[in-house]
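This is the structure I want to talk about, given as structure tokens.
With one protein chain withheld, the remaining protein chains of the complex are depicted in position.
Chain IDs A, B and C follow the sequence of writing; residue 1 opens each chain.
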Amino acid sequence: MPARTVSVPVRWGDLDAYGHVNNVAVLGLLEQARVQAFWDPGAPVLPTLAAGTPVQVVVADAHVTYRKAIPYVQAVDIAVTVERIGGASFVIGYEILLEGDVAVKATTTLVLVDVATWRPIRLDEDQRERLTALAPSPMP
Amino acid sequence: MPARTVSVPVRWGDLDAYGHVNNVAVLGLLEQARVQAFWDPGAPVLPTLAAGTPVQVVVADAHVTYRKAIPYVQAVDIAVTVERIGGASFVIGYEILLEGDVAVKATTTLVLVDVATWRPIRLDEDQRERLTALAPSPMP
Amino acid sequence: MPARTVSVPVRWGDLDAYGHVNNVAVLGLLEQARVQAFWDPGAPVLPTLAAGTPVQVVVADAHVTYRKAIPYVQAVDIAVTVERIGGASFVIGYEILLEGDVAVKATTTLVLVDVATWRPIRLDEDQRERLTALAPSPMP
Partner (left out) sequence: MPARTVSVPVRWGDLDAYGHVNNVAVLGLLEQARVQAFWDPGAPVLPTLAAGTPVQVVVADAHVTYRKAIPYVQAVDIAVTVERIGGASFVIGYEILLEGDVAVKATTTLVLVDVATWRPIRLDEDQRERLTALAPSPMP
């Protein structure tokens, strides 16, 4: 199965004054899903985020559609896929699942950049292969 | 001038381990720009966010394009416009300005909902008028 | 054993520009430990935090000693005990454990208040008993 589903714990502090998970906090849950899915210490899909590394993975674009309010729950399941792979960038798709429904649907475009020059770095073959393993087939 | 530009203070805590304002924190800055532009206590464009109010304004969609990393600065100027007005919803456009450049460009779709039923509530004439005052002309 | 140890997931977003878990985020981890230890849906020690409930549990005091910087890890174990029980308040003790060391030691004083009047509410016998079950013996 190409999508990887991770369980991301919700924090009580993610709720806003409306008593639901705040829309900003939702983007934080997606960030956390991405970290858990792509930088699993056991089998990282991408280079580590350790300080001092010359390569950073930065978010160039985020698009989030909020379909259903998320109340306080202990954790949400988030399905993560690679939707597109470009030269120096790739698009991750997310679905936050809540009691069988898709509460949130989102994409983020990530770019590898050189820390010193802040310029994009092409994905190498190894990285493309590991990203492809998380993509639905056939790739769009 | 139809856009309203607000100064939103950046917090040191908005920085992430890369030393830039985190992409999630950027969405928080946009939320804050929206609150400052639309719920100014002196001249609120929309109903107050006070607890106990029967109407909530919820974010249905957010699309953020990150063009330039934002370092630690005391505050950023954010230009806010109303880009589209629907029956029960409207779209806000944002530009975070950094030393003359647009560092971030974004839109959020907001919907008025009834707290009890969580159903959309149509914007009334008064609200449409105040929103239109923040829209570029002619409206798209 | 009187202390309850909970595993609280750390988020990448908890790191600050120094690459360690930010001191403010640490207080958020303690809040989350408290929620997990005291409001476990299966066996809540205290009344639920559901919206509309007439009783709130508010933090009156927090004292945190940071002994060791916490790098990015997937989760930290936090030992939670009830250190003192007063008329309308109680003190929770926390230890964040990191590779066998106590990285953070903290206490928070919590008070039950009436939502309408914001006045303290005495802990009832049932609540005192459940809190005592989490206290080291003999109680100080």
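Couple of notes before you dig in:
One rule holds in what follows: a contact is a pair of C-beta atoms (placed from the backbone, for glycine too) under 8 Å apart; a residue touches a chain by one contact, two chains touch by 3 or more.
Computed from a prediction, not measured in an experiment: that's the story for all the values here.
For subunit A, the residues in touch with the chain missing from this view are 12-13, 15-19, 22, 24, 72.
Remark: the residues of subunit C touching the chain excluded from display are 17-18, 23-24, 27-28, 31, 49, 51, 56, 58-66, 69, 118. Residues of subunit B that touch the chain left out of the display are 8-9, 11-13, 19, 28, 31-32, 35-36, 41, 49, 51, 72, 74.
In this section, only the chains that are shown with their structure count from here on.
Subunit B and subunit C, compared by their mean Cα positions, are separated by 34 Å. Shown for subunit B are the residues that touch two or more other chains, namely 17-18, 24.
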